[in-house]
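Here the complex is missing one protein chain, while the rest keep their positions.
Chain lettering (A, B and C) follows the sequence in which the chains are written, and residue indices restart at 1 in each chain.
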Amino acid sequence: MDIILTNYFETGAVILFGVGFATLMLHRNLIKKIIGMNIMDTAIFLFFIAKGYIKGKDAPIIINSFKGVDSYINPIPSALMLTGIVVAVTTTAFALALTIKLYNHYQTVDLEVILRMRGENND
Amino acid sequence: MNKDIILKEVGKIIIPLVQLFGIYVIINGHLSPGGGFSGGTVLGTSLIIMHLIYGEDLVRSIYSRKKLLVGISSSLIFYTIIKGYSFLSYELELPHPPLGNFGSILSAGFILPLNIAVGIVVACVFYIIFSIFIKDEV
Amino acid sequence: MNLEILLPILLPLIVGLAVGILKPSYDKRNKIIIATTVINFFLVLYILIFKTNKILHLIKINEFLDLYLYPDKTGIIFAILVSSLWIFTTFYSIDYMGRKNNLSKFFMFFLITEGITLGIAFSGNLITLYLFYELLTLSTFPLVIEKGSELALNAGKKYLIYSFCGATMVLFGVILLFSQTQNLSFIPGGIVGSLVYGNKDIFLMVYLLLFLGFGVKAALVPFHSWLPSAMVAPTPVSSLLHAVAVVKSGIFALGRMTYYVLGWKVIEFTEGNKYTLVLVLLTILMGSFLAMHQENLKRRLAYSTISQLGYIMLALVVFDSSSYVGGMLHMLFHATIKITLFFCVGAIMHYENKTELHEIAGIGKKMPKTMISFTVASICLIGIPPTNGFVSKWFLAIGGLEQGSYLVPIILLLSAFFTAGYLIPVISTAFFKGNPAQEVEISEPNNFMLVPIILLASINVILGFFPNAIIDTIQLAADKLF
Partner (left out) sequence: MINYIPIINILILILFSFVMMLIKKNNIVKFISLASNVFIFLLSILLVKKVLIEEVITLSIGNPSNLLGIEFYVGKSEALVGLVFTFVMVMILWYSKFNLEKEVEENRLSFFYILINILLASLLGVIYTNDLFNSYVFIEVSTLSACGIIILKDKKENIKATVKYLIMSTIGSGLVLMAIAYIYSITGHLNISNIHEIIINNYQFHRNAVLIILGLFTVGLGIKSAVFPLHSWLPDAHSSAPTPASAALSALVIKVYVFMLMKVLFRMFSYEIVNSFIIMDIILLLGSMGMIFGSIMAIMQKELKRMVAYSSVAQMGYIVFGIGLGTISGTAIAIYHIIGHAVTKSSLFLISGLFIKKTGSKKIEDLKGIGREMPFTLGLFTLGAFSMVGIPILPGFISKWYLSLTCIEVGRVPLILIILASSLLNLLYYFPIVINGYFGNENLEGKIYKSKKIPFVRLLPIFLLVLSMIVIGGMSYNLIGLFSI
């Protein structure tokens, strides 16, 4: 039980991941799905960066002098998360563009209604 | 018409400042936090503000869609060539740009030009996405 | 490098494709086809004399997918049977099919099927046999649905589904076998030998799977219903395929499997033949019993084929040298007899377009020669002493007796009685029914059809009197096995 208490970052991230995943899967509204997707991605970024954090060390920025290797936290996860953020942004932008196109065609953003409209012959 | 006079005046002062700050962030990306992505977003937002304040035609005259596209693809090509060169250079012992002394701007070998290229790309892409969403011709 | 073995398989394939693509004119095409089948017959004879027991590797992809041809004694006997009967059928079908337009596609597949059946005869291991076995289904399918009518298409689909289910069962058996023996080639006496003591039930499963798989093509009872429904095909197709090529290749594959892959000692050890014996006896009885009630002549002959195939399969289930000889003999004789019967029925259908039993009342006067050869052939089939049917049934009965089981001879006699039951009515309606007084002019089929019919009928009788030549060659092959 104490594992959960000590690294509370990771538990927070996992809970957030669960929330994001649920919204993405369960909600019928496309916008809510995209929001859920973003929550999920941020949760993963939190989990990753929390892995890199070492208590009592400061950020890996050299202000004026290099204070030796062990005085900084592990920079790799935060560097990776840069790319992760970019990927999340692009996917969200693409999904939003799609929602707008769907809205123009179907006048609704509700995915179930759209999928059920398979019957009428689309051109 | 005159209701947005305040906006125009303030815009005249602020937009150059924002763009300057964006360029600053890109340039010493390898020294202080920031770099290509964040600097590019700052530049992109400055374009968006200009679009909002002065209307779409002014921005289109300076940064037409074609010019933006050419900007993106050329900086991307530049980026790929440099990156490819740096990947292969270790194997074939090609000359490396000087690493330069620590802390100065021209110091981190390839990283500076790469940052600039990335900055331009991100700025242009940001503006294009915004303009597409605004004009709804998705 | 003995490439000549490949010739009889390749020649019909190439000529068939040429006929199919170039679409030659009516008489040019006939000449080509007759020439190919005759040349093919001589090629097979050439192989019999020079090339027996020689190996020719086609493709060696990997240790299991190694296709090679190995014509041994039984293979060549089957090949001679196939190629000789193919000549007769070519003459017959040229006249029967007449001058319809798109026949080049029909004759293309007709020749290709001959090549593939010879491929089955010469294949050296189980995987080559399986390949040709699958190709046979694909090449006979267009022949079955030649008419193109809805009925033909359904019959074709049924035939396709049955054969592919059979082929899958065979594949399952072959995989299981390969996993045990790592070798699939045909060796007299079987390649399994001592392996069977370890895992008896796997080999039992292999034997049952292979038997049922090949049995589908050999019209074993549970899977026989595609044969009568395939009668919708034109007569040369149904006579050639369902009397000689398709079903006999099923039987031939079964023979290969029992005596050259598993070996009869292994099957006896796994008591597999107890279950299959029941199936075979059921086939014999069911086939002849159902044939009695068929109104349509061709369907009657189809059911008779099923029961006669049961006879031949008896040789593959009762492990005794004389029953093996009897089975092989019956395979040859049944082919010649059944093809004559089909030709006569075909002649009646073609010229009088009568197919039902009650329609052919009094036809004996109109087509005396055809009906006489029909009677001669049916006498051979029933097995009255001087004819060849009797010789093979005699060996089968002795084989059954030597195994000490009285069941086999009894079933043989009972089913001979049933055979008479469904053939005599045809002869009687043909000759004695109908008003005797009415004067009728004789309208025999032209000699393209008549010559093969009479020739085959006479062959049957001659074989009945002097069967020793064939018996000795088969005895030679049998001694190697037992």
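Here is the rule we use: a residue touches a chain if its C-beta (ideal position, glycine included) is under 8 Å from a C-beta of that chain, and two chains touch if they have at least 3 such contacts.
Remember, it's a predicted structure, so these values are computed and weren't measured experimentally.
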{"item": "Partners of the unshown chain among those that are drawn", "value": "A, B, C"}
{"item": "Chain A residues that touch the omitted chain in the full complex", "value": "10, 17, 20-21, 24-25, 30, 33, 37, 40-41, 44, 47-48, 51, 76-77, 80, 83-84, 87, 90-91, 94-95, 98-99, 101-102, 105-106, 111, 114-115, 118, 122-123"}
{"item": "Touch residues of chain C, complete complex, unshown partner", "value": "59, 61-65, 127, 130-131, 134-135, 141-142, 145, 147-150, 153, 156-157, 160, 164-165, 168, 171-172, 175-176, 178-179"}
{"item": "Hidden partner chain, residues of chain B it touches", "value": "69-70, 72-74, 76-77, 80-81, 83-84, 86-88, 90-92"}
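Following the convention adopted for this analysis, only the chains that are shown with their structure count from here on.
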{"item": "Mean-CA-position distance for chain C and chain A (Å)", "value": "70"}
{"item": "Whole-Å separation of chain centres (CA-atom averages), chain A against chain B", "value": "25"}
{"item": "Chain centre separation in whole Å, for chain C relative to chain B (CA means)", "value": "82"}
{"item": "Residues of chain C engaged with two or more neighbouring chains", "value": "none"}
{"item": "Junction residues of chain B, two or more chains touched", "value": "none"}
{"item": "Complex contact set, residues of chain B against chain A", "value": "31-33, 37, 129, 132-133, 136, 138"}
{"item": "Chain B partner contacts - residues on chain A that touch it in the complex", "value": "61-62, 82, 86, 93, 96-97, 100-101, 104"}
